[in-house]
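A single protein chain has been omitted from the complex, and every remaining protein chain is retained in its original position.
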Amino acid sequence: MRVVNIILGLTLILFGGFYSYLTLHLPDRNLPNTLGSAFMPWVLVTCLYILSALLLLQTIYRGSAESCDYVISKKEGSSILFLVVLVIVYIKAMAYFGFLLVTPIFLIILMLSIGARKWKEVLLTSTLVTFGIYLFFQKVFQIILPAGKFF
Amino acid sequence: MKKRNLSYLIIVALTIVFSMGFMPQVSMAEYPTKPVSFLIPFGVGGSADLMGRALAAGAKDTLGQPIVPINRPGAGGGIMYTALNASKADGYSVGWNSTSILTTTNIGNVPFKYTDFENVCRIGYTAMPIAVREDAPWNTLKELIAYAKNNPGKIKIGNAGTGSGTHLTAVMLEKVTDIQVVHVPLGAKRRVPSCLGGEVQVICVPLPEAAPQCLGGQMRLLAVSTANRDPKFPEVPTMKELGYPVVMDLFRGISVPKGTPQNVIQKLVVAFEKGSQDEGFKKIADKKGFNISFQGHDAFEAYLIEQNKNVVESLKLGGLIK
Partner (left out) sequence: MSGPIFSALFDVLQYQNIFAVMFGVIFGLFIGSTPGLTISLGMVLLLPLTFKMPAVTAVCLLLGLYASGMTGGSISAILLNIPGTPSASATAIDGYAMTQKGKAGPALGTAVVSSFFGGIFGLVCLSLASPLIAKVALRFGAPELFALVLMGLTLICSFGQASIIKALISGVLGLIIMTAGLDPMMGTPRFTFGSVDLQAGISFLPAMIGLFAIPQIILGLSNKIRVIPAYGSRIERILPRFRDLVKLLKTMLIGAGIGTGIGAIPGAGGPIAVFLSYDYARKTSRNSREFGSGTLEGVAAPESANNAVAGGALIPMLTLGIPGDPITAILLGALIIQGLIPGPMLFIQSAQFVYSVFWAFLLANLMNLCLTLSTIRLWVGVLKVPQRILLPIILTLCVVGTFALRNTFFDTGVMLCFGLLAYAMKKYGFPVVPMLLAIILGPQLEEHLRMSLIIAQGDPMIFVKHPISLVFILIAVGSFVSPLIRRRKKVSVDDDECRIDTPR
C-alpha cells in the first residue's frame, strides 16, 4: 500500500499541473480593484500541491498506518464496467425508443444480473415499476421523460 | 398454478397496453399534434418560472395541446438558449425568453446571437428601478448622482450579476452621468437583504423583486429604467425624463429555433396572445409588477434590434466586450 499511496500522490500532482495549465490560460475579464477568476483556482491548486507532497513524504518516511484493501478485484472491475455501459446504453436508447420501452429491458437486465431467476417476478416488477415511475414523474410531476425519436 | 401464471401474464399485458395508450400518437396531422415543450431559462420558483408556468397554462387551450414547462436553468439563461438553439425547428420546443437572450448572446459565452432564433412575440416588460433604503439620505436620483460626483467610488450599486440587465442599467447610468461607482454582483438571493442590511447603499433590481419592500415601507424607488412611468408606481420618475438617456426594459417573450414554419409561428402568436390575457396569468403578472404589453412577431423583432443596441453599447461601456 505504500506503493499505491506514492502513485496516488504523484497522480494528484500531475492533475494539479494540468489544472494549473488551464488556470494560466483563463480569459481575463474583471472589475477593477478585485480578485480575478483565477484567484481561487490558484489557491486550491497550491493546497493540492502541498497536500500531495505531504502524502508522499508521510508515506515515504513513516509508512501508512491505514488498513484498506487497495485492490479493485477483477469481479468489481467488470461490474463497474457493466454498470457504466448499461447506464450509458440506457440513456442513449431512451433518446431513440423512449422511456416506456427501454426501462423494462434495463430493469430486466439489472435484475437478472443481480440474481433474480423467477420470470414472473422479473416481468411483473419491470413493467409495474416502469409504469409507476412514468405515472409519478410524468403525470403527477409533469416532468417529461424522453418519448423517443420514432414516436 | 397454471391459472396464476395466466393472471400474471394478463396483468403484464394490460400494463403494457395501458402504457401504450399514454404514448404520443404518430400522425401527420396539422401542428400541434403532441404536447409542446416550454423551456424556462431559470430555476423552479423564480419570477420567470412562475409567470412562465401561468402563461403556459393560459395558452394551452388556444393551442389545443398541453404546453409543458421544462426548467433549463444555468449560465444566466445560456443553458436554455443553447438547448433551444439545438432543438428541431418544428414548433414543439418553445423558449420563454427574457432580456437574458440579449445579454448571454452578446457577452460571448454561447456561439450564437439572438438573431439565430425566430422571436415570436413579446408578452410584456418590467422596469429595473434604482432603489435605496427608506432611511437613505437621498430623496431623488439627482441628489444621489450629485453625492456620487463629489464622492467617487463611495457609492456601491448592487445588481443581479455581471452582464445582467440590472448591471447594464447601472453601467449606463454611471457613464451618462459621468460618476464613478462600485458595481457589486450580489446575485438573486442577496440583492435585497444586502441593501436592507446596508452592505450596499443602492440596488438596481427588476421591479418585482423590490416591490414588496417598497410597498412595505422599507425601501424607496428613485427612478425607473423604462421609457414610461410604471403604472404601479406612477410617482416614480423615469431616468429619461430626469435627463439621463438610459432606457432598458426587462422584457419577456417567446422564441423558437430559426427555421420554424411561418404557420406554426402564427399559431404560437395567437395562442400566447390569448395566454397573456388569461385571468391566472394576469393575476400573477399584476402582483409581480409585470406590465403585460403584447407585441407580435414583426414588432418584437424590431423591438429587439433597438434593445440589442442598448445592451451592446452598455456591455462595451462596462468593459465586458470590446
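Going by the order they are written in, the chains are A and B; count residues from 1 in each one.
Rule of thumb we're sticking to: contacts are C-beta pairs under 8 Å (C-beta built on N, C-alpha and C of every residue); 3 or more make two chains touch, one makes a residue touch a chain.
Quick caveat, the model's predicted, so the values are computed rather than measured.
Asks: So which of B:T33, B:Q65 or B:Q218 would be touching the chain we can't see?
Replies: Answer from the full complex: B:Q218 touches the omitted chain.
Asks: Touching the absent chain in the whole complex: find that residue among B:A89, B:V182 or B:I292.
Replies: Candidates B:A89, B:V182 or B:I292; residue touching the omitted chain: B:V182.
Asks: What residues on chain A make contact with the chain left out of this view?
Replies: 2, 4, 8, 12, 19, 22, 26-27, 29-31, 33-37, 39-41, 44-45, 47-48, 51-52, 54-55, 58, 62-73, 75-76, 78-80, 82-84, 87-88, 90-91, 99, 103, 106-107, 110-111, 113-116, 121, 125, 129, 133, 136-137, 141-145
Asks: Even though one chain is hidden, which residues of chain B still touch it in the full complex?
Replies: These residues of chain B touch the chain that is not shown: 43-46, 49-50, 53-54, 57, 70-76, 78-79, 82-83, 107, 109-110, 153, 156, 161-163, 182, 184-187, 189-190, 192-194, 196-197, 199-200, 212-213, 215-218, 280, 283-284, 287-288.
In this text, only the chains that are shown with their structure count from here on.
Asks: Distance-wise, how many Å sit between the C-alpha centres of chain A and chain B, to the nearest whole number?
Replies: That pair's centroid distance is 34 Å.
Asks: Can you tell me which positions in chain A touch chain B when the two form their complex?
Replies: Listed in rising order, the residues of chain A that touch chain B are 29, 31, 33, 98, 100, 120, 123-124, 127-128, 130-131, 134, 142, 144, 147, 151.
Asks: Under the touch definition given earlier, write down the residues of chain B that touch chain A in their complex.
Replies: Chain B reaches chain A through residues 5, 8, 11-12, 15-16, 18-20, 22-24, 26, 35, 37, 68-70, 162, 182-183, 320.
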